[in-house]
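Note that this complex is displayed minus one protein chain, with the remaining chains in position.
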Amino acid sequence: MKFTVSSELDYSSFEPCILILNIHATRNQQQIVDERFLCPGLEFTELSSFPDQNRLIKIKVNTPGQVHCSYKATVETSYTVIDCEGVAPVPVWDLEPGILNYLNPSRYCQSDKLYRFANHQFGRIENDFEKVFAITEWIHTNVEYLSGSTNAETSAYDTVTQQAGVCRDFAHLGIALCRALTIPARYCAAYAYQLYPQDFHACFEAFIAGSWIVFDATKLVALNSLVKIAVGRDAADAAVANLFGNIQGNSIIVDCQLADENFQAFYYLTGNSLGISYG
Amino acid sequence: MKFTVSSELDYSSFEPCILILNIHATRNQQQIVDERFLCPGLEFTELSSFPDQNRLIKIKVNTPGQVHCSYKATVETSYTVIDCEGVAPVPVWDLEPGILNYLNPSRYCQSDKLYRFANHQFGRIENDFEKVFAITEWIHTNVEYLSGSTNAETSAYDTVTQQAGVCRDFAHLGIALCRALTIPARYCAAYAYQLYPQDFHACFEAFIAGSWIVFDATKLVALNSLVKIAVGRDAADAAVANLFGNIQGNSIIVDCQLADENFQAFYYLTGNSLGISYG
Amino acid sequence: MKFTVSSELDYSSFEPCILILNIHATRNQQQIVDERFLCPGLEFTELSSFPDQNRLIKIKVNTPGQVHCSYKATVETSYTVIDCEGVAPVPVWDLEPGILNYLNPSRYCQSDKLYRFANHQFGRIENDFEKVFAITEWIHTNVEYLSGSTNAETSAYDTVTQQAGVCRDFAHLGIALCRALTIPARYCAAYAYQLYPQDFHACFEAFIAGSWIVFDATKLVALNSLVKIAVGRDAADAAVANLFGNIQGNSIIVDCQLADENFQAFYYLTGNSLGISYG
Partner (left out) sequence: MKFTVSSELDYSSFEPCILILNIHATRNQQQIVDERFLCPGLEFTELSSFPDQNRLIKIKVNTPGQVHCSYKATVETSYTVIDCEGVAPVPVWDLEPGILNYLNPSRYCQSDKLYRFANHQFGRIENDFEKVFAITEWIHTNVEYLSGSTNAETSAYDTVTQQAGVCRDFAHLGIALCRALTIPARYCAAYAYQLYPQDFHACFEAFIAGSWIVFDATKLVALNSLVKIAVGRDAADAAVANLFGNIQGNSIIVDCQLADENFQAFYYLTGNSLGISYG
């Protein structure tokens, strides 16, 4: 699947600052056909985040003023459809250290506080795919998608009770519930085709049947519509921008278009256990 | 410096379980002269955590019953005394990705919520060592060391206000305040010589002058008395034990003795900026 | 119904202190046949709390030492069984100011944060009695009664997610959910017959059909087994003891015996809407 993605970010800085952006499409399991990043008049350099290998752009602002960054890329994505029916959960014993990590609670995903809730609500479902699918259905049904209802401090512990949020909050809650059920889970930031209104999107991946399977409790886009930007424990590891110094964001414009012939949307359905893994 | 450390952990399991212990002395910057881990009757294997390279022991409990684990080691530690006086803060621009990580908020260290507090209280101090030293002094003065006052869910955000806790809480608050001031900081679990009563200890490291400098707001032990076990973003990454299944802890016995001729305690003092780095 | 209740409380004071106890059976809607309060060697006086008219005993401790208080009473309780079937909710318009009060969020009952949850879970039930009964059933099913799992700071917002607690927590959650559904609700402290182990009990009352109907999500005792001590917005208004000064509790012994011929336990049942009001 080929997509053209782009984003434009504007900032006003009031002193010398550093920006670290994470808006480049990842090279993990997808191919960057071409890309271009512009930040007129400013020094910048790319680095690879550790351990997640997200592509960060570090920008140095020496003099106060406007900062305008634009990114555009054509990306060839690929994914596998995995039939998780009847697949036994991966025992903790067999999880590699790099995966075990994603069982730990994190800033926005306090799985340690959700153990009883998760087990009461979802503990009886045996198959891991069905378990996580049930989690996304529960979130979709109970949490209202409401722009402006949350902020950068909102965490899964808030969302499970207050039941309103945006894609980031939906993802955090999904992750926290998975971890509380001993299913490794991680945050995933992406460009998303047919997302209205266009914006950066967030969803999550659960480690099932030996693969990272993508889930999206918002149901706002098809699961094969993603151009992945970053993964991490939660939004703290995959922020669009980290700002150091007195600088504020003005606007973000995001776009994602199909660059291929045709697109067949893939959604998860009750009754089968076909999941999508981007690798 | 040479120390003999040991720990014994007892559990009762009520079903087949997995335990992952993190009680082995790390091999980073210290030399294991000899060591021995016993867990009679149970299968276990060592693995290296990612990305922190802590030494985890994975234990498989197939039948319910008692689990008894014991670890003993002689460890040669080494550290450098670093004069941080007049040393300029490392600019964010120069931080490597593996260090940048430790600026992010984490489960128990919500630095994003402490920005104003940290800057009001410590923002005017220019030198990073003095800044972090002032943080530990503030914590030591304002937070009461009180066994049983906190639990596994207590975080820096609680401790800064409720002002009671144990070594783990002191460390979390130190870390959160450092990160809020754009100083990378990480959690450090250790055996500690002359800690009374003996137990696993926790302190933290701040990235100053290009090195990880150790700090301990509890002032319970000398800063060169540590045999390091683990580092991580916070206690979630460096838990003594992660338990999977119906199993509960009964008792922990910890010991740390000097195996060398003599020991000269090193504490930080107001007025100089000599810090200790274990590497 | 006649019960004999008693309680003994022991404290150690380390300086001159004031204690305010709330352990006397209330005179509202129940008759004190006889009672006796002893606090050897100390000055005390009774006062009536405002606005709830709970009976407080104020004790003055002039010299450090042991404080021993004992209360014993025979109380004739009375209650009405109210058939709430088909009874329309009392419109807010018709609520008196003294009742409106109990719609506000309070320290331990943050109804303002539970609005969506309460409405998703219980909003479709039309009859108020059935609504509150469904709340107690949900709490009983989802929240584990676990001594020691919570502390004096635990609130409904914690309990709804962490799903463990004691009678006080069960009551707070019930109250918060009622208020979120615009049903006035208040905390109720009581002696309770056939409570094992014997202790002070807590439940709650919801304002339905013009009366305060009692509910108890713990299901530990019959709803007609109560000798009421206090009502209030939450446990902050109906604490067993408020301590002013350096004084700590050592032990509490509580008892409640039947002083009548026979007792027929009254529990709420699915399918009818018979509620108990103590007045």
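The first chain written gets the first letter, and so on, giving A, B and C; residue counts start at 1 in each chain.
What we mean here is this: a residue touches a chain if its C-beta (ideal position, glycine included) is under 8 Å from a C-beta of that chain, and two chains touch if they have at least 3 such contacts.
Owing to the predicted nature of the structure, the values given are computational and were not obtained by experimental measurement.
The chain not shown here is in contact, across the full complex, with B, C. Residue C:Asp112 is the one among C:Asp83, C:Asp112, C:Glu126 or C:Asp260 that touches the chain missing from this view. From the options B:Lys113, B:His201 or B:Lys228, the residue with contact to the unseen chain in the full assembly is B:Lys113.
Counting over the whole complex, subunit C has residues 18, 20, 47-51, 56, 58, 60, 91-93, 96-98, 100-101, 103-107, 109-110, 112-113, 152-153, 182, 236-237, 242, 244 touching the chain that is not drawn. With the whole complex as reference, residues 113-114, 116-117, 120, 142, 144, 157, 160-164 of subunit B touch the missing chain.
To be clear about the criterion, only the chains that are shown with their structure count from here on.
Residue numbering shows that subunit A and subunit B use the same positions for more than half of their mutual interface.
Each chain gets one centre point, the mean of its Cα atoms, and the points for subunit A and subunit B are 30 Å apart. Counting partner chains per residue, subunit A has residues 113 touching two or more of them.
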